[in-house]
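In this view, the complex is presented without one of its protein chains, the others remaining in place.
Our next item is subunit A:
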Amino acid sequence: MLKAVILIGGPQKGTRFRPLSFEVPKPLFPVAGVPMLQHHIEACSKLPNMKEILLIGFYQPNEELNRFLSCAQQDYKISIRYLQEYAALGTGGGIYHFRDQILSGGPEAFFVMNADVCSEFPLPEMLDFQKEHGDSYSFIILGTTANRKQSLNYGCIVENEKSDEVLHYVEKPGTFVSDIINCGIYLFTPEIFQHIGEVFQKNQQDMLLYSYEGEEQSNGWHRAEVIRLEQDIFTALAGQGKLYVYKTDRFWSQIKSAGSAIYASRLYLNQYHKTHPERLATNTDGGPKTRGNVYIHPTANIDPTAVLGPNVSIGTGVTIGAGVRVRESIILHGATLQDHSCVLNSIVGWGSTIGKWARVEGTPSDPNPNDPYAKIDSETLFRDGKLTPSITILGCNVNIPSEVIILNSIVLPHKDLNRSFKNQIIL
């Protein structure tokens, strides 16, 4: 049997996703109409002998997460549990801490996935690949090709081209190492815990050697338990005949910035043609006009003269008035777009209102369409002291008055604007 672990991080992570991560844990942010994590869960649940999915993170248990867990368990008929770390233990520390939970029931193998990726999740292919390569003890990293410049922002993998064995692993190098990058999706056997355990032992010894008078034991223990899969495990395992890379050319992207959530939505909406055609809106009499791929939650109330798409996701209870235009955007739960307003390349927060003839517009940061290996840049907000033009984000309960323009701006929650803004963060 199989299990899967999804690393969901915690409130201190995902800062590039602010202000949206103030309202909802980033892994639950809707991408193509459903919580980011649901795409992972659905992919796992399709594997016939998948028995359990464990979410590991350091969020306080909260209502939203609980509701999501119980819905997902029902929908996918699989056990899903949340395991809370007492502190951020890193990408390897959490799974080591909860190794008994992962291993209970005796899985032959388990997947580990970063929550903040969007992917076609070629999990069956990874399983086949594991059977074909090395022995049953080998570990598999899902890899993909990036361009040289962007590879520096990822974990870089040098492989033996014949055997696909990982010869060298380096996380976010300063200079070019390889254009094969780590997708944050792994297939491990239980043996991985021996390797993590070795690092843990070593950390503990280091703690004893270097700890100074008065430092609390628990603190030392904690620091020994913080382990990074990438730097501490993969780098050491490379070249040992244990670690292999399965390369995919299917869609894949990180979801670090809010802008990448719009891009990820586009990728998943496109996949819906195969996986969930029922989630794609069609042009019907009395319904709004749609162009390209559009997701509309059934509870949304949309005037038939509105024009939506491509790449638009409309959340629950959203109201869209006459003659509204939305393109390349995510409209979250309970938002209202009044007549003739126009929303382009933006995320409209929960319960926000956009007045008549207002224009809310951002600048997309899509990967270069002429480079098949280009990824989306999730750069920092500022470059040379100036806000880099990005998608426009309205936090929750923001009010945009009629007839103004909000361009390339980020509006923090609960703000009533009274005029136009361009290229600004509005606190």
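In the analysis below, contacts are C-beta pairs under 8 Å (C-beta built on N, C-alpha and C of every residue); 3 or more make two chains touch, one makes a residue touch a chain; residues count from 1.
We take it that contacts and distances are computed from a predicted model.
The listed choices are "mannose-1-phosphate guanylyltransferase", "Cleavage and polyadenylation specificity factor subunit 3-II", "Anaphase-promoting complex subunit 2" or "Malignant T-cell-amplified sequence 1 homolog"; the UniProt protein name belonging to the chain that is not shown reads "mannose-1-phosphate guanylyltransferase". Residue-wise, the contact with the chain that is not shown comes from A:A322, picked out of A:C71, A:L103, A:L208 or A:A322. Only one of A:E23, A:D179, A:D232 or A:E361 touches the chain withheld from this view, namely A:E361. Summary of contacts with the chain left out: across A:E108, A:E403 or A:D416, the touching residue is A:E403. Counting the whole complex, the residues of subunit A in touch with the unshown chain are 322-325, 327, 339-340, 342, 344, 356-357, 359, 361, 403, 405, 407, 422.
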